[in-house]
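The structure under discussion is supplied below as structure tokens; questions concerning it will follow.
All protein chains but one are shown in place.
In order of appearance the chains are A, B and C, and numbering begins at 1 in each one.
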Amino acid sequence: MSRLALLLVLVALPALGDPTPQDVQQVMQRDFHPRGQVGMDRVVQDGVQRVCTETRDRPPPELAKALEADQMKTVVYPQGSLIGDWKRGEAIAQSGRGLTWNDKPGEPAGGSCYNCHELSPRELSHGTIGPSLRGFGKARGAAPEVQRYVYGKIYNAKAYNLCSQMPRLGASGTLTPEQIKDLVALLLDPGSPVNQ
Amino acid sequence: MNRLRRALVAALALTLVRPLAALAAWNKEAFGAKSPGDALKGLGIANATASNEVTIDAPQIAENGAVVPVEISSAIAGTTALIVVIEKNPFPLAARFDFKDGALPFVKVNVKMGETSDIRVLAEAGGKYYSATKEVKVTIGGCGG
Amino acid sequence: MAAGPMKMRAILGAGFTDVRVLMNHPMETGQRKDAEGKLVPMHFIQNLTVKVNGKTVVDAQISQAVSRNPVFSFRLKGGAKGDKIEVSWLDNHGESNSTEAAVA
Partner (left out) sequence: MKLLALGFIAALAAPAQAQDAAKEIQRYRQMVAEGSPAELFESEGEALWKKPQGPKNASLERCDLGEGPGVLKGAYAHLPRYFKDADRVMDLETRLLHCMVTLQGRTREEATKRVFGSADRLSEFESLSAYIAGQSRGAKIEPGTAHPKEKAAYELGRALYFQRVGAWDFSCASCHGDEHKRIRMQELPVLQKPEAARPVIASWPAYRVSTSQFITLQWRMNDCYRQMRTPEPTFGSETTVALIHFLTVTARGETYGGPGNKR
């Protein structure tokens, strides 16, 4: 097991002389151009992106813990219940729009959830990059701490797992707090198809 | 394309296409029908017998309704036509193929489906009709953005 | 769009000939909207004919439910190398096209 882990680390290490993330960023700054609502700031890596690139998504545990704590500070919880409307949540989970250069800035974005996760059993066309969330609320209930966890995870997945492949949907400005509450409902509401 | 060639093509279309058009009129009533029942009525089909000698090879799930490949055939002796009806399409009748001596009752074609639906294929043999159906689920593919 | 290109292949099998024909056509349903939100008018092939050495063997009527840039495969009885296969179509605008190939 530990030998396997060591092997993985060795495989993940970039070879000497390979372009560093900073080199790549410079190339991208030269080779990309702004379009629509997307500006050049988006090719500049933040600390999370840089560390995850450098370590091929396997950051040293202490560093990961410290950076996850930083990310947790970005999560803003609204007052009161975190459970919105699962029906609206389903539509948000289905939509893959938002933040691309051909999306219009004012228009509501989606969460692209079905691209990676199984949710409602009625939707056969779901991805598998993320874990299946079918029956999520049925297994966990909808207590306030569960609501907080789900809201926080959608808002900033990197606060829980630094190099997660899941976007920081709240912190990136993709989804509004209302939309995230609707997704919390989709996962936790006993009436949601996810929990049927 | 230059003007002369265009004129020639137009003239050709007039002379050559006329007999084709006369030969195979397009059944406006059947193709314009908005229900499977009316479409069959338009084709003069009153009833059809279910038959496992009519085969439809199509995927159970299609990732895109714009292109659903279907392969249809009939093993019934003397089959002279195959008819494709997509039950839930706004205009259900999709195609009618008439086979003369020299062709086997076999066609492969891509069709559009507005939503999950049964595809019904009818074979005509000796003035009688035989049919089979197959459901195709239409799903969403790609990132959706 | 004017009548676009067609391509055909006719290959001799064991006791039959497989004919595969590709045609360039928008097959507009009349329900699709263009970039400006205007409905694109119906434009689709209605009739399709397959001939072997000048004799009609398949006569098809099709609707707008056939996919854009249609691809058809037909199967003919017997056949011999060099048989002349001709496929022609006619659409609802009166446009038409045809192509020929020898069985290989």
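In this text, a contact is a pair of C-beta atoms (placed from the backbone, for glycine too) under 8 Å apart; a residue touches a chain by one contact, two chains touch by 3 or more.
Note that the structure is a prediction, hence the values are computed from the model and not measured.
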Practice problem: Could you list, sorted by label, every displayed chain in contact with the chain left out? | Solution: A, B, C
Self-check item: Residue among A:Leu67, A:Cys116, A:Val150 or A:Val184 that touches the chain left out of view
Solution: A:Cys116
Self-check item: chain A residues touching the omitted chain (full complex)
Solution: 14, 17-21, 23-25, 27-28, 30-35, 38-40, 42-43, 45, 48-49, 52-53, 56, 99-102, 114-116, 118, 121-122, 124-129, 134-135, 158, 165, 167-168, 172-174
Quiz prompt | Interface with the unshown chain - residue positions in chain C | solution = 1, 4-7, 22-24, 26, 67-71, 73
Quiz prompt | Interface with the unshown chain - residue positions in chain B | solution = 58-64, 66-67, 69, 71, 108-110, 135, 139-145
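We adopt the following convention: only the chains that are shown with their structure count from here on.
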Exercise. May I ask you to sort the chain touch graph into line, ring, star, complete or other?
Key: line
Quiz item: Whole-Å distance, chain A centre to chain B centre, using C-alpha means?
Solution: 45
Exercise. Would you kindly tell me how far, in whole Å, the mean C-alpha position of chain C lies from that of chain B?
Key: 13
Self-check item: Residue list for chain C, restricted to those that touch at least two other chains
Solution: none
Quiz item: Which chain B residues reach two or more other chains?
Solution: none
Quiz item: Along chain B, where are the residues that touch chain A in the complex?
Solution: 61, 63, 137, 139-145
Exercise. Under the touch definition given earlier, write down the residues of chain A that touch chain B in their complex.
Key: 94-98, 100, 103, 110, 112, 114-115, 124-125
Quiz item: Touching chain C in the complex: which residues of chain B?
Solution: 1, 13, 16-17, 20-21, 23-24, 26-27, 31, 66-68, 71, 86, 89-91, 93-104, 106-113
